[in-house]
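Every protein chain but one is kept in place in this view of the complex.
As written, the chain order gives the labels A and B, with residue 1 at the start of each chain.
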Amino acid sequence: MFSLESLTTLVQDWLNKTFPPAIALLFEFVIVGVLAIALFAALGLVLVIMERKVAAWIQIRLGPNRVGPKGMFQSAADTVKLIMKEGLTPDGADKFLFNLAPFIVMMVAMLVLAPIGFAKGFHIWDINIGVLYVSAISSVSVIGILMAGWSSNNKYSLLGAMRSGAQMVSYELSVGLSVLSIIVLTGSLNINDIVLSQQNGWWLFKAHIPAVISFVVFIIAVTAETNRAPFDLSEAESELTAGFHTEYSGMKFALFFLAEYINIFIVCAIGATLFLGGWMPFHIGNWEAFNHIMDYIPSFLWFFGKTFFLIFLIMWFRWTFPRLRVDQLLNLEWKYLLPISMVNLIVMTLVAIQGWHF
Amino acid sequence: MSAASIIFYLIATFILGTGVLAVTTRKIFRASIWLLFSLIGIAALYFWMQLEFLAAVQIIVYVGGIVVLIIFSIFLTIKSGDEMPKPIFIRSIFAALAVLFGTGFVVRLISLYTFKPNSTTVFNLNVNQIGTQMLDTKNYGYLLPFELISMLLLAAMIGCIVIAMKSKDKDATTFQNSIQ
Partner (left out) sequence: MFIVDYFKDVYGAMKSLLVGMNRTGYYFTHHKEIITEEYPDNRDTLKLPERFRGEVVMAHDENNEHACTGCSACELACPNGTIKIINKFDISPEGKKKKAIDTFVYHLELCTMCGLCVDACPTGAINMANTFEHSVFNRGLLTKRLNKPDSKLKAGVE
């Protein structure tokens, strides 16, 4: 079976043989950094064209179809346009914070990438507290948004940032609780352990209804946390022009835009890891023959397949539902999602203690 | 000097530098952002010490919670964008004296303490152990019940304040009505 683990050990062995250890380590840093940036660029291009195509097909349109075959190079053309544009800084803005904000948002998105397992034995940092680390770091990105909104010196930006802050802080709770309900089952925060615990079936199927409920809560809350429609109050075009990034243009705007898509990828990767088994192939209990056949599909294909399925799910309901009002948004979180996920967590704990799951 | 100590001094400089900036800047929003960086630096220090759990908790509680709360309260004030006036000269003298005294006190304490490297036990903090300790009923246990009771006490205190406030509130409304 083809595995990326052998590739990484090969590279590491070669580096250690040819260079002294300190320099080899430095080279590894550089390689990982370049790979992460390349992944970001590729993801940005792919997800933007995917979003536009999905939106078009759902709305019975054709979507972009002029640049390249079936319009596949549209996002590359858009990127070139954004690079060419001037990055304006408004006169009344707090210039230092204004220019810092997009980088904070981007850096947070990059940091969260570290513990995600892309394939069997292929991750940047196998950290002991993987899931906790992800939720900790991703809570910093709200600061970047608040910073952008405040420093633009614009009422729309400030309002958008306030809304975004309130929304992200409150929806973080239900994300945390639905993640916890899976942690209760695995007994570990390490992402690798969580994936390995799904050797004989994914948690979504193994833990019955509670897992399904927490999956639904997770998907809804995660959509709200990444500020996407139907929860895109922070950049509601009809009310706030573009919310916290109204004043941004050129590459600085592109960084916000890219960070949004990277965040979607990351939350979907976490969702795929927790509920759909990450890179673990589709296994059913003790059906050895079936499991062996599934193992022939490389693990990174499984991971990206599941992640893109979740991304598609989120896009699907982005283009299905209209935007919520602010009070409806907060009602949904505090009256529905939070109590439901709390009760669900207790039920899940009961399931885990009694061993009712498969 | 090894790479680890170079990184330590870099992080320490970062924490101290942003901390000084936080208290010297005259824009209140910038002060909160410098405070944020200082707290992130402390989290980085925990990561440097390989205490990942503590670092993550530091980020969740201080960066994601308290600084966001501070920023929100700054947003709700009117003059969040203006520069604050320069402090009065006599006040800054007293502030400098307080800083000097504080620094001297801390330096004295540190110089009295003899740091012994204890390489005998490997300090390995596991999340599972923390969880078990929290719900333990033996020695050093009962941590989670203790926290829950403190939450309950906090709720009771807030409730007391709300009840005590009520009559005053009514007075305020009657006062307003009499003005009208």
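Please note the rule applied: a contact is a pair of C-beta atoms (placed from the backbone, for glycine too) under 8 Å apart; a residue touches a chain by one contact, two chains touch by 3 or more.
This one's a predicted model, so the numbers in the text were calculated from it and none came from an experiment.
Put simply, the hidden chain is in touch with A once you look at the whole complex. Residue A:Tyr336 is the one among A:Trp14, A:Phe103, A:Phe290 or A:Tyr336 that touches the chain not shown. Touching the chain that is not shown, out of A:Arg61, A:Lys95 or A:Arg325: A:Arg61 (per the contact rule at the top). Residues of subunit A in touch with the missing chain: 54, 57-62, 216, 316-317, 319-321, 336, 340.
One rule holds in what follows: only the chains that are shown with their structure count from here on.
The distance from the centre of subunit A to the centre of subunit B, with each centre set as the mean of the Cα atoms, comes to 29 Å.
The part of subunit B that touches subunit A in the complex is made up of residues 3, 27, 29-30, 33, 36, 40, 52-53, 55-57, 59-60, 63-65, 67-68, 71-72, 75, 80-81, 126-128. Against subunit B, in their complex, subunit A makes its touches with residues 22, 94, 96-97, 127-129, 132-133, 135-137, 139-140, 142-143, 146-147, 150-151, 153, 158, 161-162, 165, 169, 172, 187-189.
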